[in-house]
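Structure in C-alpha cells, see below.
With one protein chain held back, the other chains of the complex are shown just where they sit.
Order of writing sets the labels: A and B. Residues in every chain begin at 1.
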Amino acid sequence: MFKSLKRKAPAEKLLYCFVSLVFLLFALSYIYIIAWTLMSSLKTHTEIVLDPFSLPKVLNWSSYSELPEVFYVNNNGFGQMLFNSVWFSVVGAFLQQFVTIAFAYCCSKYKFPGSEWIYTIVLIMTTLPIYGTGGATYRLYHELGLINTYAHVLASCAGFNLHFLYYRAYFKNLSWTYAEAAMMDGANHFQIYSKVMLPQAKPLFFSLFLTTWLASWNNWSSVLLYLPKLPTLPVGIQQFNVEMIYKARLDVLFAACMIVAIPALVMFIAFNKVLTTSVSVGGIKG
Amino acid sequence: MEKKKRKFNEVIFIICCISVPIIQWLIFYVYPNFSTIFMAFRDSQGVWSLDNFTRFFKELKLPTSDIRLAFRNTFLTFGILFVAYPFKVMVSYFIYKKVPGSGFYRIVFFLPSILFAVCTTMVFSRIIGVNGFIAQSVGEILDLGYTPELLQDERFANTVVLLEMLWLQFPGDLIIWGGTFARIPEEVLESASLDGVTWWSEFTKIIVPMVWPTVALQMVLLFCGIFGASGNAFLLNNGSHGTITLSVWMYKQVLESSGASYTANVYNYLSAVGLMTTIVAIGISIGIRKFTDKMFDDVEF
Partner (left out) sequence: MMKKGKKYLAILLATAMTAACLTGCGGGEGGNKKTSSNKAGVDIEIAVWNSGIGIEWLENVIAGFEKKHPEYNVTFSDSSNIKTVNASLGMADIDTTDLYLTYVSREYEVMEPLDDILDATADGDQKSLKEKFNATYLAGAQSEDGHYYSLTCGGGTLGMVYNTKMFEEAGITQLPRTTDELTLVCDTLKSYGVTPLCHFVQGGYYTYMTQVFMAQYDGIDYYTNNFYSCKDEAGKSPSKDVLTKKDGRYYALKAYEQFITPEYVLAGSNSKSHTEIQTEFLNDKAAMMFNGSWLSYEMRNLGSSDKFAVMQTPVLSSIKDKLSTVNDDKLLRKVITAVDQISEGKKQLSDYASGEDYKIGDTVISKADWEYVTAARNTVASNFAGQVSFVPTYSNSKEGAKEFLKYMYSDEGLKIYADTVQNPMPIALSTGETYDTSKYSAYAKQHFSLLEQAENLPDMHMNKRHAIFNAGASDFAEVEYIFSFCTNNAGEQMTAEQAWKLVIDKINDDYETNWLKNIK
C-alpha cells in the first residue's frame, strides 16, 4: 500500500499521507450513506424515526419480504417499476449509443452534404445549452402522446450529443486501411462497419453505454415529469417517500433504496478499470 | 456497374446512419427550441405580447422574487464550482499518482455518482436532521440554545445545499480525468523523477501543460453551463428557504403545470425567462471563447 511512497522526498511523503487522510474521510462518508441505508432497511419504521443513528435492535427482514406487497406507487408494483427501470435504462441507453456511434462513424469516415455542419452543430449544442425549453418540450411530448408510455424511449435515439464527439474523435484516429482491405475482399459498407470498425470501438462503446445506462438507471427528473404513471425505481422511491403520508413504512423505503443501489454498485466495481481508462476528452499535448 | 452499385450501397449506408439522429434532432431539439421562442411572446390567451418579458424584468427588480433569488444562487453555485474545480482535478491526479489507498479510493469515489440522488438526499437530510449530531453541533457551536432545522432555516439552508453539492462532487469527473492522466506517457514522468524534479514543479511544469487541452475544454463547458449550475435543492427542500436556483425554478415550473394543465401560461413565462437567459449565455459563451481562443484552438477531439 505504501510502496508508492518509497522513492519520494519526506515533504512529498507528508503531503501524500495528508491527502490520503482527507480522501479517507470522504471515502468513509460515502460508505456511510450506504451503511446507513442498509442499517435503516433492517430496522423497524419506529426505530428509524426515533433512533435514526442506532443499530437495529433485531434484524427486521420484513422490510424486504413485505416490499413487493407494500412498495407500490401509482398502480405500479415493485416488479413493474423494476421493469420500467430496466426498459428505460437498458433499451434507452442502448438505442442512444447505437444511434450515436453509427452517426459519428458515418460523419467521420464519409463525406456527404452537410457532414461538416453536423460536427459544428454538435459542438455548439454541447457547449451552449438552451434554457427554458422545458415547457415547449413537455407540450411536444404531450402532443406526440409520449407521456406515460413505453414508446417514450424513442426520444433517446439521439445522435447530437457529447458522445458523438467521443466516437467521432475515436474513428477519426482509426486507420482506414483495414476497411480498404475488407473492401478489396468485397465487403459492403454495412459489413465494414459492423465487422471491421465497430468491433474496434467496443471498449469505448461499452463504457459509454455503461455511463449512459447508469445515468438513466438513477435518473428521476425527467421520469417524474414525463412518466409519472410508469415510474422507474428511483421515482417510485421518491413518490413513495412523498406519499408516505398514508403509509408508515420507512423501512420498506430504505430496503427499496438498497435494491436500486446494488446493480449499479456491482456493475461499477466489476468494470471500474474499463471505465476509468477508456474515455478521454481533449487529448494529450505531447 | 460495380462502382455504381458500390456508390448506391454507400448512399444507403449513410442514410441509414444519419436519418434517425437527424429526425430525432429535428423533432426533439429544433422544434421545441423554436416553439420556445414563439411561446415566449404569447400571453395566457395565446395572443402575441411582450407581457412575459415585462413581468420578467419586473420580478428581476423585486428584491423578494424567486427569480432574482434563483439568479443569485445560480451565480453563487457557479462561483463555488469554479473555485472547487482545480481541487476536483487534483483528486484524480493524486489517485493517478497512487497516494496510499488509491486503489480503494478509485472505487469508493465513484459512490456519489453511482448512488442515485433520490437516495443520497434522503439519507443526507436525515443525517443532518435535528436528531443528528451535525445539527446539534451547529446549535452548540453557535450557542443557539436549540437545534436548528438546517434545511428549513434561511440562515443555513443554502449553505447546506452547497456543502452537500461539494461533498458529493468532491471526487470530480473521475472518468474523464482518470482517462486523461492514464494517457500521459510514463517515460515522461520517469525521466522527470530521475532528474530530481520536485512534486510541485512536476505538477505545474509537466502535468498541467500536458492536460491543458482538457482543462480548457472543461472550463469552456463550465462557463457555458453557468445558468445550469445547481445543487440538489429540489430534492433536499424543494428549493424553499432561499435555496432555489434557476434550474430548480425552471424544473418546478414544468412539473407543477404538467398533466392536464400543460397549456397553462406558466410555460409561456418560463419560455421567456429561458430565452433571456439563453441570450445572456450566448454572450458569455462568445466572450469566453474569445478569451480562451488560444486554449480552444488546442482542443482536439
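Everything below uses one rule, namely that contacts are C-beta pairs under 8 Å (C-beta built on N, C-alpha and C of every residue); 3 or more make two chains touch, one makes a residue touch a chain.
The model shown is predicted, which means the values in this text are computed figures rather than measured ones.
Undergrad: Where the complex has a chain not shown, which of B:Lys5, B:Lys61, B:Arg155 or B:Lys205 is the residue touching it?
TA: B:Arg155
Undergrad: Considering the whole complex, which of A:Gly92, A:Gly135, A:Gly159 or A:Pro263 touches the chain not shown?
TA: A:Pro263
Undergrad: Who touches the missing chain here, A:Leu24, A:Leu38 or A:Leu82?
TA: Touches the omitted chain: A:Leu82.
Undergrad: One chain isn't shown here. Among B:Ser44, B:Gln169 or B:Ser193, which residue touches it?
TA: Of these options, the touching residue for the absent chain is B:Ser44.
Undergrad: Check each of A:Val19, A:Met39 or A:Val73 against the chain that is not shown and name the one that touches it.
TA: Of the listed residues, the one touching the omitted chain is A:Val73.
Undergrad: Which subunit B residues would touch the chain omitted from the figure, given the whole complex?
TA: Where subunit B meets the chain not shown: residues 44, 125, 129-131, 144, 146-155, 237, 241, 259-260.
Undergrad: State which residues belonging to subunit A touch the missing partner chain.
TA: 45-46, 49-50, 68-69, 72-83, 86-87, 148, 228-229, 239, 241-250, 263, 266-267, 270-271
Here, only the chains that are shown with their structure count from here on.
Undergrad: Could you give the separation in Å between the centres of subunit A and subunit B, each centre being the mean of its C-alpha atoms?
TA: 16
Undergrad: Mind pulling up the subunit B residues that touch subunit A in the complex?
TA: Answer in residue numbers: 6, 9-10, 12-14, 16-18, 20-22, 24-25, 27-29, 31-33, 35-36, 39-40, 91, 94, 97-102, 104-120, 122-124, 126-127, 129, 131-133, 167, 170-171, 174-176, 178-180, 182-185, 193, 198-199, 209-218, 220-221, 224-225, 227-228, 234-235, 246, 250-251, 253-255, 257-259, 262-263, 266-268, 270-275, 277-278, 281-282, 285, 298-301.
Undergrad: In the complex of these two chains, what residues of subunit A are touching subunit B?
TA: Its residues touching subunit B are 1-2, 4-5, 7-9, 11-12, 15-17, 19-20, 23-24, 26-27, 29-31, 33-34, 36-37, 51-53, 99-100, 102-103, 105-107, 110, 112, 118, 125-140, 142, 144, 155, 157-160, 165-166, 168-169, 172, 188-190, 193, 207, 211, 214, 217-218, 220-221, 224-225, 228, 234-235, 237-238, 241, 253, 257, 260-261, 264-265, 268-269, 272, 275-286.
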